[in-house]
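Have a look at this one before I ask anything.
Only a single protein chain was left out; the remaining protein chains are all shown in position.
Moving on to subunit A:
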Amino acid sequence: MTTIRRFCCDDLLRFASVNLDHLTETFNMSFYMTYLARWPDYFHVAEGPGKRIMGYIMGKVEGQGESWHGHVTAVTVAPEYRRQQVAKKLMNLLEENSDKIDKAYFVDLFVRASNTPAIKMYEKLGYVIYRRVLRYYSGEEDALDMRKALSRDVEKKSVIPLKRPITPEELEYD
């Protein structure tokens, strides 16, 4: 029961029940609005009957040359709508945009190393752990940098895992 459409500012006033979840970060306004202003096609919301917000995804597309890629900044689904493929649909849409419209090479994302449910989901959706980023979250927790190759990366070069973990300073993009 998902109508997926572009996220708009008014949704910020309606997503409390999704964002009160402890794993879902509520960013500052300029963060959301920068994404909306620059990558509105990477920011989607899934609505159910009665226009209830079930979940949303925000992301962007960036990089140079063969590292031109889609990036998932956040994806979250309200507890009562979990395990109904909502996240999967949102992820698929972002992947399709990256693949078909922006012709990116891969999609990547960061996830807390302790967030097992999310990691399991990403794996199920075809993402592999590309590398570990040490103390990425507030200088404490490690992040896993996960990737999925798109059709343009014919040889799947972008997803060959790195051998060693890296530090946040070594990241190409923030």
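Observations, loosely collected:
As a convention for this text, a residue touches a chain if its C-beta (ideal position, glycine included) is under 8 Å from a C-beta of that chain, and two chains touch if they have at least 3 such contacts; residues count from 1.
As a working rule, contacts and distances are computed from a predicted model.
Of the candidates "N-terminal acetyltransferase B complex auxiliary subunit NAA25", "Cullin 3 protein", "Leptin receptor gene-related protein" or "NADH dehydrogenase [ubiquinone] 1 alpha subcomplex subunit 12", the chain left out of this view carries the UniProt protein name "N-terminal acetyltransferase B complex auxiliary subunit NAA25". Along subunit A, the points of touch with the absent chain fall at residues 1-4, 8-10, 12-14, 16-17, 19-23, 26-30, 32-34, 36-38, 40, 47-52, 79-82, 84-85, 100-101, 114-117.
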